[in-house]
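A single protein chain has been removed from this complex, and every other one stays in its place.
So, chain A:
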Amino acid sequence: MDYLVRFVQVHESFRRAELEALADLHNIKLDVVNYQSNYPYCLVRLQSEAAARLLISRSILGQGIYELWGIGTSYEELHEDVRRRSGHKWSEFRTCSFRFSVVGFQYKMKTSEQRKIIESFSYLDFEGPIVMANADTEFFVFQEHDLSVEIPRMLYLCRFIANSDRDVITKYDLKKRHYISTTSMDSELALVTANMAQAAPGKMFFDPFVGTGSFPIACAHFGARSIGSDIDGRSIRGKPTCNLMSNFTQYALTGRWLDGFVSDLTNTPLRLDRVLDGIVCDPPYGVREGLKVLGTKDGSGTEAVYIDGKLAHLQEGYIPPKRPYSFEAMLDDILDFAARTLVDSGRLAMWMPTANDEDVEFAIPTHECLEIVSICVQPFNKWSRRLLTYRRLGGVAVPAATKTSKRSNGTGIHADDLNSFRKKVRDCAALYSNGILTR
């Protein structure tokens, strides 16, 4: 059976990837019949209405799902297709109360025009009452236009099946959240990230740059439990009444926050066993201030430091020295960590800027134990960022010498040098031609 997914017309490159992640999570066989990034309507083939409901139930970038009753490039063609495609269904809805709406995409319609369109479907011969609210069933005519073009490019008649989970975006809106920072991920994209990583009840997730908890909160919404760490102890601790934990309390998700601890991914205390179902993160990109990991710039500090005869690092308020760290080396470290700690088919969903401050594109990091599932791009005015989603392959062991160790890491002094500003742009052509990468 064919169904129509009605997407929102934002974050276009994330929409199909989110839908496919959800189909995979729910073990739903999904065939995308027609998807175009310029339009909100996407035709899919699914095995049942139940599958359609399940598929859309936690989608953020889908608005709803509908049963396709007809499609055409003109009303003549549409009516013909409705008769052929759904004639056998009409009697089932003959006596239901119903509602009939006409929706234009990139097109404003007069009421009189809408009425005329609705009347043209009178051959469906519905006898039930027309109601505006709580109808037994709802029908939609979607009239899809190219921008500023009078003639529609595509017309659909559909029966409404179910809405998505999109309404929760406002529930988790950062404006209403008590504990946030300037780098907190907005609720819409945090929820999309949790979907890409397939957060779900019973699963354990980890965010190694947890900040104020945007991702673990989104994962908790979908039922997963998370641990988080951050090199900045202040963000983990927050204030007595306003902290990571209080964010979970605000949404009555307290039980889904396991623990936060202060640590750095390059010296993580997590045991490197296959214990995580998902990793979600937005690694800090800070060329100007120089990314920091523990250590000193010049390699000094190999001796313990004493203050008043006591070990400095055991004293109250001790701040460990930090050394600059290449962003790309950090991404390699994250992939290596993910390969070692994710269960089979566990997912890593990670954000990264598309290019550095000199507009040199970053390569997409790869790892032999991780398959790239999707690469989505969020464009801004002057820059863009990507959400990369990886899946841990089964049956592949992490090699003893990983490429992380091969990359020069920490040999330079300045963050600028380390971040390979002058490095030639690496070729992503293969990814583009395979359709993995969306421009």
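Going forward, contacts are C-beta pairs under 8 Å (C-beta built on N, C-alpha and C of every residue); 3 or more make two chains touch, one makes a residue touch a chain; residues count from 1.
One rule holds for everything that comes next: contacts and distances are computed from a predicted model.
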item	value
"Trm112p-domain-containing protein", "DNA-directed RNA polymerases II, IV and V subunit 3-like", "General transcription and DNA repair factor IIH" or "Geranylgeranyl transferase type-2 subunit alpha" - which is the UniProt name of the missing chain	"Trm112p-domain-containing protein"
Among A:87, A:129, A:233 or A:399, residue touching the chain not depicted	A:233
Option touching the unshown chain, where A:256, A:347 or A:391 are the choices	A:256
Which of A:225, A:347 or A:367 contacts the chain that the document leaves out	A:225
Omitted-chain contact residue, chosen from A:177, A:203, A:367 or A:386	A:203
Residues of chain A in contact with the chain not shown	201-204, 225, 227, 229, 231, 233, 236-237, 254-256, 258-264, 267-275, 277, 294-296, 300-305, 311-314, 318, 320-321
